[in-house]
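Below: the structure, in structure tokens.
Removed: one protein chain of the complex. Kept in place: all other protein chains.
Going in written order, the chains are labelled A, B and C, and every chain counts its residues from 1.
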Amino acid sequence: MDFEDSTDEAAFRGRARAFLAANAQLKSEAKPVSRGRHIRAEEIALAKDWQARKYAAGFAGITWPKRWGGLELPPIFTVIYQQEEEAYAVPRGVFEIGLGMCIPTMMAYATPEQLERYVGPALRGEEVWCQLFSEPAGGSDVAALRTKAERDGTDWVINGQKIWTSGAHYCDFGIIVTRSDPTVPKHAGLTFFFLDMKSPGVECRPIKQISGTSQFNEVFFTDVRVPDAQRLGAVGAGWKVSITTLMNERLAIGDVPRPDVTDLVALAKMIDLDGAPAINNSAVRERIAEWHCRTQGLKFTRFRTMTALSRGQTPGPENSIAKVVNASKLQDIASYGLDLMGAAGMVMDDDLAPLHALFQEGLMFSPGLRIAGGTDEILRNIIAERVLNLPGDIRVDKDKAFNQVSHGKR
Amino acid sequence: MDFEDSTDEAAFRGRARAFLAANAQLKSEAKPVSRGRHIRAEEIALAKDWQARKYAAGFAGITWPKRWGGLELPPIFTVIYQQEEEAYAVPRGVFEIGLGMCIPTMMAYATPEQLERYVGPALRGEEVWCQLFSEPAGGSDVAALRTKAERDGTDWVINGQKIWTSGAHYCDFGIIVTRSDPTVPKHAGLTFFFLDMKSPGVECRPIKQISGTSQFNEVFFTDVRVPDAQRLGAVGAGWKVSITTLMNERLAIGDVPRPDVTDLVALAKMIDLDGAPAINNSAVRERIAEWHCRTQGLKFTRFRTMTALSRGQTPGPENSIAKVVNASKLQDIASYGLDLMGAAGMVMDDDLAPLHALFQEGLMFSPGLRIAGGTDEILRNIIAERVLNLPGDIRVDKDKAFNQVSHGKR
Amino acid sequence: MNFEFSDDLMQLRDQARRYLAEHCTSKHVRAVLEGEKSYDGALWQGMADMGWLGAAIGEEYGGAGLGHEGLCVLAEEIGRAAAPVPFSSSIYLAAEAVMIAGSEEQKRRLLRGFAAGMHIGTLAWAEGSGNPRVGAFTPRLAGGKLSGVKWPVPDGGSADLCVVAAQNEAGQPILVLADLRAGGVTRTMLETVDPARPQARLVFDGCAAEQLGAAGEGFALLERVLNRAAVLIAFEQIGGASVCLEMATAYAQERYAFGRPIGGYQAIKHKLADVYIANELARSNAYFGAWALQTDAAELPLAAASARVSACEAYHLASKENIQTHGGMGFTWAADCHLYYRRSKLLGLTIGSAGFWKNRVVDALQTSNAA
Partner (left out) sequence: MNFEFSDDLMQLRDQARRYLAEHCTSKHVRAVLEGEKSYDGALWQGMADMGWLGAAIGEEYGGAGLGHEGLCVLAEEIGRAAAPVPFSSSIYLAAEAVMIAGSEEQKRRLLRGFAAGMHIGTLAWAEGSGNPRVGAFTPRLAGGKLSGVKWPVPDGGSADLCVVAAQNEAGQPILVLADLRAGGVTRTMLETVDPARPQARLVFDGCAAEQLGAAGEGFALLERVLNRAAVLIAFEQIGGASVCLEMATAYAQERYAFGRPIGGYQAIKHKLADVYIANELARSNAYFGAWALQTDAAELPLAAASARVSACEAYHLASKENIQTHGGMGFTWAADCHLYYRRSKLLGLTIGSAGFWKNRVVDALQTSNAA
């Protein structure tokens, strides 16, 4: 075992380091940011600028074909870039979904002309994409979506409502999955499109989260016309296309959210407990040790995945463990950090709360992380079924026409 | 709120105290015993003697009709007697099932002549009863039993195998549920009997548990003849009768197993950790506090149940929480106690292991407690369905003939 | 054996629940959470009018004389409604401190005002992070004037009277009662995890104040106040935890996924069974606390600490798993789940966190074993 790069990898890492050092600020020198922060307009501009610079310096579309502006390198190079970028406070969130999920789906299903038109601007940070899958009635049952697409000549007419769309209000384009036939079983009646988010009839409304910020939107569709040419995959094959997109999602969501155990150690050194630094307290030490071991365990699990990647293997559903572990750990660490502070733990004022209220923000943000991108419960199901080969849940809606299935009151 | 007895209750409690003080040894003066201990022949004799003395002194069959030798008192008096007895090291296990489950079932379904014959000897400790429900293929799915009963004239002929029968080898009589018709759905094809355990064709084999002891038996039935007169309930109504028995089980299993949190406090005072008594260590203190709160929470939940009982209400399935909490708590406390001892925690020698190896025995006994009498998983289902009114699991075998259902390889 | 509230108190509970169902809906809570008001004045007046504020205050001091069991019953309902009023500060903390530590003259002068809701009281013990600890209280009373800093102080923005853990000129721990109306105090409102129950930072600079209780007994008196408040707050917590379980259960019955209610999946069923178990254990421990509080039993320190530890655990679990059960809707501002999640954390911290009280459980166990 070793942690050495190959010659090519080392050269690439060196270039990435130089680029980042010259163009970005270290996280350790920036104010800590929890993932719950609201994205403001100036941040979108910053993100676009950053993406353009990444592209210009040769760090965008690392695995993508050269034909579409990519570098056509193996996946390990993406990981290497991400490892280096991790130390820097850079505005990444805006392009995560477009470049991580939407464009890869386009590359699998769109025409060469469409790719010519769309991939470049996305890669250069000129156009932002969003993903329109979730619906209020769907939740974990993603395929239970109801947004209707009806054929009308060479167009489709879309009516319905999507939810949890990150950045819908500033996005230029979106990919969407719709129900084109409610008389067949759930997965069989879906059709997939991409569309211009400025189309008439598209309306975005921000969703206020419990943290008070709005990262997500509801998107309403009223007689929105989409040309059949913007269909991705066959009519009725929308679920298959969606799976392509969702497979990419699990790879994309990898950030370790804060506050993490390092923040807890910093806090425990800073805070007194019964007259001595909290870090000296045995109970505190046990918790720190347990969370440290989980954090490091995930880090080294990622190293094992990277090793598989660099050997040309594809990482499997075992990646699901990172989110299950991280989301609960975040909530537990945040809550425990507040407990350590005692009554002062409730205070969120930036100048009074340790580490700029990172723990308090974590408390309010973490419940969402246990739900978004697959709930704890769904991820455990995935591990049990796909890794351990245990039987699937019984699906009472399996062979029923979608419009004959009970959907409840909510 | 108060913890006062009514006048009648106080008088009864006083009599119970006097009886126990004169006839039994306090647990605090006896060697601690975990529930994992093997029951030896001399203990059966002691248990019979103790039951006879309880009966003579007027502390047996407290709620039962006077006609059958009971005292016909409200259930609260049983609780009062148990509360007092809890402090004493008395041999109770042998009669728990017979008096707690078998005879109550007899009282609901047997003829007056049969009751005349059987209730008295059981109550006086002369005859011991066992319960024959579980089967190797059944497990949590109790009603999936396969032991066959076929009608032959005025007799039934029983063939099959039961398992987890406490004390089958020293029992005089047993109650048994059998499959009399495999061509109807699971619950509809059962018939219930009582039988003489000395009948030809009944063979008991002890099951060695992981603790090394044998509390339970397998019981094999080969052409065992049981007169139809010993049928309890109608042919095909065996499930309904079983429910009567099982409802009583949940009331009967209430003992707090040891090592409990008090033992852990004793251990933590006895043992050094990093040069100071372990009880001074913050991490140890947190655990003790958490387990204390759970223990006391259960104790006071029992007080609430008692209050309901003394107001003439019947306690509901919420009693299931005691076993769920206690079984895991026992396993956790035992394991943690060993951890506190460090490497010496592995040692079970009576003279070297603290508290006569109570923690080590608890480690080996506790896995069984999480399973016997309803697994953790089944009990959570019961709470969710019967207390919270959440939907039942989907039962794929629900309307199928028993012999058409898949039963797997194990 | 009578380990349940009396029929009279059960009736009081039902009345309170009906009243709050009408006068303290989530709209009322949100009005304070999202607005500028520091509490719901109409609700506060209503509580005063119905005699709730004086429930445990003797009739001779203008209270209803229902005893502390009555106050426990009300606390549970207030917790269920997540009521945005300074009830706990004024009643469990300030009025209790006066009842425990005050002279007869102080009781006569002060309790009537608390019972009538004319005065809002609070207790200031915290000075930033840390748990209550002997010798840790720095404000000083000299010549009837108090100077020093305390934060966070619950309802510190709206309170008139503030019991302060302080020291006298000799450096002995004392409780003092500061009159916030008289000037000499600067109040800064704090941003917190639960804006429906506002907190402030108070800087005393020669604020008029009088001693409450004997010099040197300040810490013991504070401990008594905190023990008593721990039981009352535990009832607020189990009230809140019960609502969370009810919300989650109702949602799980109605929300469908894959063609059936999500409450039919064991992942949800067993999660909610665990919440039920935690709630029942907490409720039972709180009942014992109520008994110890009502009878001022020697077991109070252990009963109070156990009630608090259980209640903190139960409410935290119930409020976070309520969000989880609601899925995406659960972490929207529009759903009510977060009102309870916020309150759960606020109540879990306000008189010291669970870690502090776990330590007190073992302290009490050691004391009772030694006795």
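The rule we apply is simple: a residue touches a chain if its C-beta (ideal position, glycine included) is under 8 Å from a C-beta of that chain, and two chains touch if they have at least 3 such contacts.
Being a predicted model, the structure only gives us computed values, none of them experimental.
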- prompt: With respect to the chain omitted from the figure, which of B:72, B:86, B:116 or B:272 is a touching residue?
  reply: B:272
Message: For the chain not shown, which residue from A:204, A:270 or A:383 touches it across the whole complex?
response: A:383
Query: Out of A:146, A:208, A:225 or A:294, which is the one that touches the chain we can't see?
result: A:294
- line: Note that subunit C touches the chain not displayed via residues 265-267, 270
- request: For the chain that got dropped from the picture, name the residues of subunit B it touches.
  value: 134, 136, 139-141, 144, 163-164, 207-210, 212, 271-275, 283, 331, 335, 338-349, 352, 354, 360, 363-364, 367-368, 370-372, 375-377, 380-381, 393, 395-397, 400, 405-410
Statement: Touching the unshown chain, subunit A contributes residues 1-5, 9, 76, 265, 279, 282, 285-286, 288-290, 292-294, 296-301, 303-304, 306-308, 310-311, 318, 321, 324-325, 377, 380-381, 383-385, 387-394
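In this text, only the chains that are shown with their structure count from here on.
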- request: By CA centroids, point me to the most central chain in this structure.
  value: C
Field: Geometric centre distance via CA averages, subunit B-subunit A, whole Å
entry: 51
- prompt: Which residues of subunit C are in contact with two or more other chains?
  reply: 260-261, 268, 355, 359
Message: Multi-chain contacts only, two chains or more: what residues does subunit A have there?
response: 283, 396
